[in-house]
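Quick one: structure below, then a few questions.
A protein chain is absent from this complex, but the other protein chains hold their places.
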Amino acid sequence: MSEKGAKTALTPSTHTTPPAKFSHGVRKGNILQVSGQVGFGPAVPGQAPTPVGPGLREQTLRTLANVEAVLREGGASWEDVVMIRVYLTDTGHFPELNEIYNEFFADLTEAPAARTTVYVGLPAGLLVEIDALAVLG
Amino acid sequence: MSEKGAKTALTPSTHTTPPAKFSHGVRKGNILQVSGQVGFGPAVPGQAPTPVGPGLREQTLRTLANVEAVLREGGASWEDVVMIRVYLTDTGHFPELNEIYNEFFADLTEAPAARTTVYVGLPAGLLVEIDALAVLG
Partner (left out) sequence: MSEKGAKTALTPSTHTTPPAKFSHGVRKGNILQVSGQVGFGPAVPGQAPTPVGPGLREQTLRTLANVEAVLREGGASWEDVVMIRVYLTDTGHFPELNEIYNEFFADLTEAPAARTTVYVGLPAGLLVEIDALAVLG
């Protein structure tokens, strides 16, 4: 692959099909951008995507796993991530989100990514959405 | 233009003047960032910026056209875009937004950009805001 010009869609096999003409992630040169991921379980043919659980913990862990799958598909890992955007629906979820986040990233050896957390509306049933920007190389 | 050091403001002639000291877009090296665009029609001297219509369809198409004008001003096209951020005000608008999005990008030949969609507050009258990150070359 040439470092210049090639733009690659990243589509993990377990992911549900995006509901519109966008990619779960894109790599171009040394930049990898992961789309906003939510806590959907692996795609099941003929079934609409469903979140893995009603709780923040299950959804957050699944969301992070979904981000990770896109990173891997593009040849990257969490070590390459420079920015993580966390969208929550409730300011009361901040402490629990941080607990889960720290557990998930406990083994990170590189500097942790930067992060912005804001509180927005999300489709019914979803408590968290996360996207990420990685710089490779 | 040197690839290093040069930071260029992108100011399409049809765009309204930003309400503060920011640029509609900026290119530096191979990175091009488009500011949050909304559905304002072309600038009319002496008139405040106004959205092109009250409906999601008109506003979204105009917003995408406004993003595109900034991309072109910086020598880029949708093919170069790696990330599109869509801000809606109502989760009920998601299916219609996706329809419009698919029509607009029907002819895209490269992999579609990544995307994050969240639901936020916007100034009165605005239903959608979109920004974009492109990597050139």
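The letters A and B name the chains in turn, as written, and every chain counts its residues from 1.
Rule of thumb we're sticking to: a contact is a pair of C-beta atoms (placed from the backbone, for glycine too) under 8 Å apart; a residue touches a chain by one contact, two chains touch by 3 or more.
The structure presented is a predicted model; accordingly, all values stated were derived computationally and were not measured.
Along subunit A, the points of touch with the absent chain fall at residues 30, 79-80, 82-84, 91, 94, 97-98, 101-102, 105-106, 108, 110-120, 133, 135, 137. Interface with the hidden chain, as seen from subunit B, comprises residues 4-5, 7-9, 18-26, 28-29, 31, 33-36, 85, 87, 120-124, 129, 131, 133.
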